[in-house]
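Sharing a structure, written as structure tokens. Questions coming.
Of the protein chains in this complex, all but one are displayed in their positions.
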Amino acid sequence: MTAVFSDRIDIALRVNGEEVEARVPAGRHLVDFLRLDLGLTGAHASCEHGVCGACTVKVDGQAIRGCLMLAAQADGADVWTVEGLSDTGDLSDLQAAFVARNALQCGFCTPGMLVAAQELLAQPGIPSRHAIREHLSGNYCRCTGYEAIVDAIESTAQARADRGVA
Amino acid sequence: MTMRFGNPDRPNSYIGKTVPRPNAGRLVQGRGRYVDDIVLPRMVHVVFVRSPYAHAKIKGIDASEALAVKGVLRVFTGADIATVCTPWVGVLAHLKGLKSPPEYAIAVDRAAWVGEPVAAVVASTRLAAEEAAALVDVDYDPLPEVTDMMTALDDATPVLHPDMGDNLAFERTHVEGDIDAAFASAHKVIEAHFKTGRHTGVTLEPRSILVDWNPGEGHMTAWHATQAPHMVQVVLAEHLGMPESRVRVICGDVGGSYGIKVHIYPDEVATAAIAKIMARPVKFIADRLESFTTDIHARDHEIWGRIAVAEDGEILAFDIDDWTAIGAYSVYPRTSAIEGNQVVNLCGGPYDFKNYRAKTTVVFQNKTPTSQYRAVGHPIAVTVTEGLVDMAAAALDMDPVAIRHRNLFADDAYPATSPAKMRFEGLSHHASLTKLVDLMDYDALRADQAAAKARGVVRGIGIASFIELTNPSPMMYGIGGARISAQDGCTVRMDPDGSIVAASSVTEQGQGTEAMLSQIVAEGVGVLPTQVRIVTGDTQSTPYGGGTWASRGAGIGGEAALQAAKALRNAILEVAGAMLQCPPDTLDIRDGAVVNMSDGADRMPLSELGRIVYFRGDTLPKGLPRELVQTRHYTPADYPFAFTNGVQASYVEVDTDTGHVKLLKHWCVEDCGRVINPQLVDEQIRGGIVQGLGAALFEELHYDAEGQLLNGSMADYLVPMAGEMPDMIIAHVETPTLESELGAKGAGEAGTAGAAAAVMNAINDALRPFGGEVTAMPFTPERVLRGLGKLQD
């Protein structure tokens, strides 16, 4: 290997609001870094080819596939996982709606679903059911059949609108 | 005390209400603990080298390059594993004639499907193990493969397992009545050929197991994503040469199962064998790509069906010829013959008719083994039955609803026995169909369909009635010699603070088992559901039982919990009576306190009773029983299975230029007996429906003639996603089983049983005016277009 390329990369980033410094293997994807190196097992590795959405986390304000971004690329990034978003309360109304509507069964897709849904809910207005379904079209759930998830997101958007929250 | 579930004002009335799931709160915070989340000291990872050939002799394995990879510790061949692990044979005595050869955890000298494990690489990291696995040099000598189901029994086709004599794994024919006379006298005879797509479960959490062997104690612990911890305990003990008592299987959070995780998989047993050899924790997490060739497959059927009807729509006979191919081995220990057997048992199931002939032919082939997946056999039987019924209705110019009402078992006909000799205790086909018709506003929907047609938009309505087998007794597996418990147990105890702990042998896979148990126990004892903690999924700390499969958790595990809770209530009241100097039957427990039965006046909180029993037992009369732990078991005995019934409807729009089908809406009315938690039942139905919709529109594993899987990734094997799925209207008719006090039957598979058939009938309703028809699932745009005759070449 030439000297300019490394197979171990030093990164410094913020994860769930905390400073993290680490040396990561060049090929390690972000979700493995979060799970294996930081013990943040909320996001899941399932397909590892970018289809199922179980690894969805928030990087620099956007929902991304944790298996399609290398940890090495997260240097300087602001990363949030379901654990951190739970601690801050950012997701608490959505999480409560998921529980109340039973919008999860096995729970394996749920952290990714929540992060994906949060991005949609941050947009202005109350999304239509069609828009919710479209936005979730990259997040696989084998248990629920999706309807309860759509309901939970729709009711959260409605409740936020009623409260005057974005 | 007899429970009066019908009275909503009764005390502690939790059964029948939507109670939140105790585990949902942590799952939405990402605090689940799935097998892959567990890290143990000295843990290593195993990755399997898998056969790239559908059929090949293994002449030699050179692992030298693999062993040179940094981090690699050991490479195991089939022979290495066979020194500590005996092979198994996936047959059951009651499936007469079923045969299958011994199967090894890792192939020893011959690989029989693409994906069969041929070596295992153990390394300190998954990455190192994967890199090394790619470097294991296996010398294969390809053998002729058997891949086509319909020619598997031809003389010209090689015999896959020469010791077995031929490629026939199992065959069963059932005849009732005079089938030839019925067809000869029929007003109309309709014939059709159906196909169901070979598919697989695609659990979001891949198959996962972590096994530790402690040679100091001679004890094995397996953290396993499984539906049947005690069955796994038995199998690991038997094949790795340990007493059952020295194997503990822990099943924590499981990321979806649907039958996929109820089987014994060679690679998982090999992982346990390796743990035993290396005496350290070994983790195997199936990669998604290998999941497609190693998780069991299902539903690979071709069926030729005939129906005979009289002029007034009476069904005179069904004649069914079912073929299925099950891969290279019958899966252990539940076998791969159940699905075909179910087709024979279930065809024509909702209908009161006299003449029946059904045959299933189950053949071996060099593909991934097939076995039980959600609603085993039901979707096939329902598709054939309901497809034929709709075709008959069309031929008679009858409405699909009318022909069903003409032939469904009458709601007062029970007990009844079907021509397939299935025994029904009590079903509600007509009430369910009537409710469905109301719910979907059938006439208005037909008007909408006509209005759409006037605009050039092609829509169709499809209906599918079904029966579903739940609450299996020992007649399902135990009778065949398998150590798979049909009985389940629950231990309920009161702790000093008055809280309740209930340990059950049925497991939580996300369907809400723990919520269901918590509300039953809460009602049975007389506490709040939040005062009940549920323990499941641990062979060491729960009663012995079957686990979660065949829609048995609520009906069997729930009844055991109810009886244990009632026994604990009585034990508590015996102590309370002594403490309060009154007969126990004048007391009740409500909301966690002992009260007067008559006026509900508070007498003593359970925490006070607990304090006395546990810390001041000296103040109680000597000899007073104070057993605040009670265990009860339950196994169905009166009927082999508790059948449920239901009916589904689908409304679709077909683009007749492209063949694209859009699902507009879906309805289901089903009768699972007593509904314990309406929300959980509805969501089981919805989730099950969508798996059936996947079968209807998307899911199909494609193989080439050499036995290579062509679409083994999530990009190529299409599962249902949110964008294409419809909203679903769910309702119930409740016919409780009289066999248990709880009265619950299963609800987990009803959705999957009927959804695909409803969609097929809806599409065909849409295509019929154009002379089109489809009967091969999934109904891809291309198949729909071909069904319309718009694509010739």
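By written order: A and B. Residues from 1 in each chain.
The criterion applied here is as follows: a contact is a pair of C-beta atoms (placed from the backbone, for glycine too) under 8 Å apart; a residue touches a chain by one contact, two chains touch by 3 or more.
Basically, contacts and distances are computed from a predicted model.
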Practice prompt. Pick, from "Carbon-monoxide dehydrogenase medium subunit", "Extracellular solute-binding protein", "Membrane protein" or "Transketolase 2", the protein name that UniProt gives for the chain of this complex that is not shown.
Written response: "Carbon-monoxide dehydrogenase medium subunit"
Item to complete: From the listed residues A:64, A:97 or A:121, report the one that touches the chain absent from this view.
Response: A:64
Practice prompt. Tell me where the left-out chain touches subunit A, residue by residue.
Written response: 1-2, 4-7, 9, 25-29, 32, 48-50, 53, 56, 62-65, 67-70, 72-73, 75, 116, 119-120, 133-135, 137-139
Fill in: Where the missing chain touches subunit B, by residue
126-127, 130-131, 134, 287, 289, 657-660, 697-698, 700, 702, 710-711, 713, 715-716, 718, 721, 723-724, 780-782, 785, 790-793
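We take it that only the chains that are shown with their structure count from here on.
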Item to complete: Go ahead and note the Å separation of the Cα centroids belonging to subunit A and subunit B.
Response: 30
Item to complete: Please give the residue numbers of subunit B that touch subunit A in the complex, ascending.
Response: 20-21, 23-25, 27-34, 36-37, 127, 201-206, 253-258, 287-289, 509-512, 679-680, 683, 686-691, 713-715, 719-723, 725, 727-728, 751
Worksheet item: For subunit A, which residues are in contact with subunit B within the complex?
Response: 25, 27, 35, 40-49, 51-52, 54, 81-83, 86, 91, 95, 98-100, 102, 104-111, 114, 129, 132-134, 136-150
